[in-house]
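All protein chains of the complex are present and in place, except for one that has been dropped.
Here is chain A:
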Amino acid sequence: MKYSISVLGEDERFSCNADQHLLQGMQAYRIGMPMLRLIPVGCRGGGCGVCRVRIVSGDYEASKMSRKHVTEQEQAEGIALACRVYPSSDLEIELAPRVQVEKNSE
């Protein structure tokens, strides 16, 4: 199942499978287009915090992530690390960075 993901303030959206985390969906190949860099990419293991986002609307599953970057309460309020988020509907998200790196990953 493919869902459509949009990032607040960005025109481009991307699609993401239910068994892919958001960064995998974002980095998928698109014919003739540069790779999307809407969300910063770091460790892809829920550890470094650079991909921190807030889910504005939609349903998703989140796997275990560092409590240093997302507290239990924040998680209940929709904060998550994008590399640990698996969509189960279309999602609208916004960046919620606390650790700053530029969006220039490979």
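One rule holds in what follows: a residue touches a chain if its C-beta (ideal position, glycine included) is under 8 Å from a C-beta of that chain, and two chains touch if they have at least 3 such contacts; residues count from 1.
Here is the rule we go by: contacts and distances are computed from a predicted model.
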| item | value |
| --- | --- |
| Chain left out of the displayed complex - its UniProt protein name, from "Metapyrocatechase", "Peptide/nickel transport system permease protein", "NADH-quinone oxidoreductase subunit F" or "Anti-sigma-W factor RsiW" | "Metapyrocatechase" |
| Touching residue (missing chain; options A:7, A:26 or A:48) | A:48 |
| Contacting the left-out chain in the complete assembly, out of A:38, A:65, A:82 or A:96 | A:65 |
| Positions on chain A contacted by the hidden chain, ascending | 41-48, 50, 64-69, 83, 99-102, 104-106 |
